[in-house]
Structure formats: C-alpha cells, structure tokens
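The complex appears here without one of its protein chains, the remainder shown in place.
== chain A ==
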Amino acid sequence: MAAAARGLRGLPRALSVPSAARQLHCSAVCLKARAARVRAGKGDKAVTYEQAHAPHHIGHRKGWLSLHTGNLRGEAGAAQRALEDAFLRRFLAGTFPGLLADEAVLKRRGNLLVVCALLGRALPPHKLYFLLGYAETLLGTFYKCPVRLELQTVPARVPYKYL
C-alpha cells in the first residue's frame, strides 16, 4: 500500500488512481410487517374493503388482484408477471389520475390480458373512451399481446370503515 503510494507520487495528475472508496448498493427495503396494511389513525380516514384487510386475509376474506399461473407449483414466469403487474398498475394510475376507485384486477387468459378497473365519474364519457383506446393500443404494442380494458364507473369510493 505504502510502496504503491510512493510509486504514484511521480505520476501526473491525469493518470492517478481514483479514490479507493468502497460503495454498497442495496435494493429498497420491503417492510414486511407493514406491507399493504393501512395504519390505524384518528377515525377520519375512509378505507375500502380491499385496503382494510391485511395480506394474510388473502384467500380467506379477500380475493386475488392479479390472476395468473406463475405462482402455481411447477409453473414458471412468476417474476415476469410480477414486473408486468407493477408496470400496469403505475401506467393505470398515470393514465387515469385520481379516477381509480379501487385497485385494478388483472386477469390473464392465455395470451389475453384483461384489466378490470373501477373509475370515478370526474371525466365525461368521450374522454374516458379515448383514454381506454389509448391505453389498450399502447399496452398491446408494448407487451405484444391483446389487452382488453374493462372499465366501470362508480359514483364514489365506498368506504368499508374509517381508520
């Protein structure tokens, strides 16, 4: 270490070794004890049925939001489906800003991807139809599979309880 340093003193600045600092890269933390759970508050936060129940209630009091065969025993493709789902939910949140009443349900039947979403009534119908066509075309071109968006409007979000 000392010998290397002495040898480097004679070198011009441009050829000197960059600082020998170590870097650590880690992925975002998955707070497993707090995932998909709405924390209890003062009683003013309206929460839907889906949000009110924790993940350990899936299969008992809740259904599945994303239906595909990737997580079955002996089937492959779970990671790809999870990535596609994450992108689809962000895409929908961006295409229909502030309109989604509840989480969208994603269903995969063979090659076909069906997205079932509940929207609020803030936008007039012709704009909704445009966004529907836009989303279907763009997602279909992106994922190279037929994508069908099944939208339904509801007057308001239905609160299950207040936390």
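By definition in this document, a residue touches a chain if its C-beta (ideal position, glycine included) is under 8 Å from a C-beta of that chain, and two chains touch if they have at least 3 such contacts; residues count from 1.
Here is the rule we use: contacts and distances are computed from a predicted model.
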*asked:* According to UniProt, what is the chain that's been left out of this complex called? Choose from "Peroxisomal membrane protein 11A isoform 1", "Phosphatidylinositol-3-phosphate phosphatase", "Trifunctional enzyme subunit alpha, mitochondrial" or "Small ribosomal subunit protein uS10m".
replied: "Small ribosomal subunit protein uS10m"
*Sort through A:R73, A:H126 or A:K144 and give me the one touching the missing partner chain.*
A:R73
_Contact residue for the chain not shown (choose from A:G43, A:G59, A:P97 or A:P155)_ = A:G59
_Absent chain, residues of chain A that touch it_ = 29, 32-33, 59, 63-64, 67-69, 71-75, 107-109, 114
